[in-house]
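Take a look at chain A:
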Amino acid sequence: MGIHRIGLVVPSSNVTVETEMPALLARHDDSRFSFHSTRMRMHTVSPEQLAAMNAQRERCVMEIADAGPEVILYACLVALMVGGPGEHQRVEGAVAEQLAAGGSDALVRSSAGALVEGLRALGARRIALVTPYLRPLAEKVVAYLEAEGFVVADWRALEVADNAEVGCIPGDRVLEAARSLDLEDVDALVISACVQMPSLDLVDDAEGEFGVPVLSAATAGAYSILRSLGLPVAIPGAGSLLRADSVSAVSVPV
Partner candidate 1 sequence: MEHMVRGVDHAAFPTFDPAGTVTFYRDVLGFPVVHSICAAGWGPDKHPDFIHFFFDIGNDDRLAFFYYFGLEPFDGGPQGDVYAKFEQHVPIWFIRSRHLAIHVDSERALLEYRRRLDDSKWPVEMQVQHETIESIYTHDPNGYMIEITRALRPVTPQEDLDANLTIDALLDVVSGPDPSMAALLTRKAELIVERAAAWELSNR
Partner candidate 2 sequence: MTTLFILDVPENVPVVDVASVDPAVTVDRIGPYFRIASDLPIVIDRRATGCRHAVWYSSVAGLGASRITQWDKDAMRIEPL
């Protein structure tokens, strides 16, 4: 059985994707994965820097496709959502066209698209979010998800502008924000609607505490990758979305 090569296109200051994605997929029972990334320069999550970052997309796809990955995750969430409704489909389409024109078989997914895919897989309609962004950007994320048909019942913006800082936000602060949300009648909680805000260790415990399915940009990304490769979605300890195909242990009464 071969190693599945995963390409990652990440914002240059991002450290979380390359930490959480391998950590998640390493828990897979049957399959092995290798990760290969390419970077787009970005420090501040501002509209100007996000636009400049997207302009590097073609170069990054050129570089990563040379490694022959099976799937490329365009690991951007707010960078896509700031482009308005439908942006992840447009960008995924452009990347797919670039890959196809060069005869690459690589599939393309994006973190923004993966979040939508994960929420739909959970059958969620009413959702809540924690984001690290300044309010205007957080509002764009909310608007994007609403355009995809979700009702954003409540949300938080931790207002951290520097992307390196976002990568260091302590789990306590994320959890505190999650606890402050009104989760009444919410179908799912996105504990980190961001590819840089770390949240992996929080997901399962949060699910237990709040009693709703909890996902993050990272767990949704892993879900999307596994589905794209036709692999069983069975990753322990990272929320119910990633246990979609898990066989639950049946306890036999003695």
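If you want to know what made the cut, all candidates are chains of the complex that A comes from, given by their letters.
Just so it is clear, a contact is a pair of C-beta atoms (placed from the backbone, for glycine too) under 8 Å apart; a residue touches a chain by one contact, two chains touch by 3 or more; residues count from 1.
Small disclaimer: the values here were computed from a predicted structure and weren't measured.
Asker: Looking at chain A, find the partner in this complex that touches it; the options are 1 or 2.
Answerer: 1
Asker: Please name which positions on chain A make contact with candidate 1 in the complex.
Answerer: The touching residues are 58, 62, 65-66, 68, 97-99, 101-106.
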